[in-house]
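Heads up, one of the protein chains got dropped from this complex, but the rest are sitting where they should.
All chains are identified by letter, namely A, B and C, in their written order; residue positions are counted from 1 within each chain.
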Amino acid sequence: TEAVAQYALGLGDDALILAHRLGEWIANGPELEEDIALGNIGLDILGHARSLLTYAGSAWGKTEDDLAYFRSEPEFRCRQLFEQPIGDFGQTIARQLIASVYFDSLYRALMHSSDKTLAAIAAKATKEVDYHLDHSTQWLLRLGLGTDESAFRMQRGLDAMWPFVDELYRAEPVASGDFGAELAEGLEGIAVDPRALRAEFDAVVPQLVRDAGLTVPQTSAVRGGGRQGIHSEAFGPLLAEMQVLARQHPGASW
Amino acid sequence: TEAVAQYALGLGDDALILAHRLGEWIANGPELEEDIALGNIGLDILGHARSLLTYAGSAWGKTEDDLAYFRSEPEFRCRQLFEQPIGDFGQTIARQLIASVYFDSLYRALMHSSDKTLAAIAAKATKEVDYHLDHSTQWLLRLGLGTDESAFRMQRGLDAMWPFVDELYRAEPVASGDFGAELAEGLEGIAVDPRALRAEFDAVVPQLVRDAGLTVPQTSAVRGGGRQGIHSEAFGPLLAEMQVLARQHPGASW
Amino acid sequence: EQGLARFLELIESDARVEPTDWMPAAYRKTLVRQISQHAHSEIIGMQPEGNWITRAPSLKRKAILMAKVQDEAGHGLYLYSAAQTLGTDRDTMFEQLITGKAKYSSIFNYLTPTWADMGSIGWLVDGAAICNQVPLCRASYGPYGRAMVRICKEESFHQRQGFEILLSLMNGTDAQRQMAQESVNRWYAPALMMFGPPDEDSPNSQQSMAWKIKRFSNDDLRQRFVDMLVPQAEILGVTLPDPDLKFNEETGHYDFGELDWSEFYEVLKGNGQANTVRVAKRRAAHENGAWVREAARAYADKQAAAAEAAALAANEMVAA
Partner (left out) sequence: EQGLARFLELIESDARVEPTDWMPAAYRKTLVRQISQHAHSEIIGMQPEGNWITRAPSLKRKAILMAKVQDEAGHGLYLYSAAQTLGTDRDTMFEQLITGKAKYSSIFNYLTPTWADMGSIGWLVDGAAICNQVPLCRASYGPYGRAMVRICKEESFHQRQGFEILLSLMNGTDAQRQMAQESVNRWYAPALMMFGPPDEDSPNSQQSMAWKIKRFSNDDLRQRFVDMLVPQAEILGVTLPDPDLKFNEETGHYDFGELDWSEFYEVLKGNGQANTVRVAKRRAAHENGAWVREAARAYADKQAAAAEAAALAANEMVAA
């Protein structure tokens, strides 16, 4: 149905854009092991994106590539956390930590979706996200408890990403585009209401941050609106680069 | 003539791409005064680009915007120095120093071109480049003689940009696309042979670098080939971003 | 007491208060707050437009946009200078900005997702700024009034450029017209809110008006702005997104609908589209540039020390 497709599109865009950002680390990592680790995480998440976009597109007769390469900025549905620049390694780890906690609870809940396809995608993703969460937790501790500089940078990374947390846990404005609405009709039992996942974030992440000797940021949240097509300023240039070749050759196969 | 237009196109592309890079500093400078200074330098150089591209385009019935926004990567003629990422402030100053010395001698010579338009563009540019050269020289000294960190970064900037110096002073492969060829027929008395300007660079820059307490880099030169449409890896993404909006609206006026 | 009498006399006679004149502490404090907020707004205001410099769709527009953002940095500098004459130094004010302690105009906490926003910012935001600022050219504090004269000249230039951007779009393709209208829809109400809350909710305004820092009330300025806007919108061919907007024959002004002040206060509280991001970006630029400023200071110190040593040596030679 349209509502399911819209729901899958939003989740797919989140994964697509995060995977793109992780791809920017390749050949730039602080050590070879991290080139590999960040690449692997990016690949996993790109895999989630492809499954979700393929599923969303099936409702409209569109391929994953139609959706990834031939939509314009306001047609994208990713939440703004995923669009933020990679920054330094501390900033990347901060985002990855937030994202992994979110994906972890999301996919674990979505495994029980009455939609078989979504449940299967989530079941596969869950196992991978487990490793991602472990990776960013380890680095949070290493950086937070490592040196003065690393603690400073890890804190700065958290401060930069924290304002985007709230948006992750707002209601999905499915199809209707209605911000903060209840889960749209037709999605009961299918979609996960992100609001129900917030408690887990609050139970886990602030404690982790304190364990790493850091401070839970007190900054206010950005308004967000990624699911309505409202994107942050880093997104336009990202899209220009991501789509440039595909758009130079409309209709081509690769 | 075609040869003059090709010559102007090459010079115009150099200026266009450098101005674009300088534009990336806006709202990112180390202090407000530098936001203003780098912006002013960028604006001057964008002005040179516009004059040169407009002149080049007049031979082909094209506007400056046709040339800036609707050519593909191999059709651009900029030398690779100008494409390099802005890096940190040290890297930007290193490029700006090299570029200003080059532009300074180029435009002073081009003032005597028998082509009235080129001579007029050069005469105006010369005065502006004077200030640019002063700006980067001052910063070279400040950074080279300032702190250990600034000397390290300034040296790293010079090391990063030095491999691109050689290409600036190679013969202009006008029209024929012949690399290292003599000035093409029809350009005697019109164009400046960059090879004749190299001695000035060698007389000025290494001494400045030593005065700043730094080491003249010994790295080998990149092969270059910007004038033949061979560009470095940073150029593709730059172009994607620069052209994205214009290409989404072909034929539109702004 | 002599100082106060002299101060009141200056205010009374519409003369300028100068840095060396005595002034009430509250007057000084109000001015520092207002001028530094204005300076911060110029600095933060560079970002929403800076966002489009690398993607400007024509070289002419790119040059104009770069020049405009430059101008804003320049305005920031004049205003910091004006504030410094009141005894608060620039580093202190800048520190307040990048630590999120100081306010700046909420309008810059909106995002600029489309090129048309470069037009709307010029036409609506700079337009509102001018309505606000023209009276400030006569502000009772001399350095502030004089800075505003220079700034207003450039702002009106910027407003015209913004108008031109929208005009080109409205004369362009369907997609361009849509882009322009959609952008005006987003910026219209926030621009009207730039004049601040309705007069009855703006307690500080009275005192500022008495001191002749402020010359007109928020609602008066807002009305003036709307009256200016409507005929310009007609020329552009854009619709202003307010169904209640209509000419009132009796008052000779345009009536307009209620604004959503809860939105205004949300953004003010920090919950706008970009509040945290704007400050973080300027802070990052400042932090990343720390080594450059340190180098400049170290170099200047070394130069001064060398000059002193040379002077000493010269003296000794004379003495010898």
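One rule holds in what follows: contacts are C-beta pairs under 8 Å (C-beta built on N, C-alpha and C of every residue); 3 or more make two chains touch, one makes a residue touch a chain.
Predicted model, so just to flag it, every value in this text is computed and none were measured.
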Problem set entry | Omitted chain - touching chains that are shown | A, B
For this session: Among A:59, A:111 or A:141, choose the residue that contacts the chain missing from this document, as touch is defined above.
Result: A:141
Seminar exercise, completed: Answer key for A:88, A:130 or A:166 versus the chain not shown reads A:88
Seminar exercise, completed: Touching the unshown chain, subunit A contributes residues 16, 20, 23-24, 26-36, 39-40, 42-43, 46-47, 49-50, 53, 64-65, 68-69, 88-89, 141-143, 145-147, 149-150, 153, 241-242, 244-246, 249, 251-254
Seminar exercise, completed: On subunit B, the omitted chain is touched by residues 73-74, 159-160, 163, 219-223, 225, 230-233, 236-237, 240
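Throughout what follows, only the chains that are shown with their structure count from here on.
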Seminar exercise, completed: Between the Cα centroids of subunit A and subunit C the separation in whole angstrom comes to 36
Exercise. So which stretches of subunit B touch two or more other chains?
Worked result: 241, 244
Exercise. On subunit C, where are the residues touching two or more other chains?
Worked result: 47, 54-55
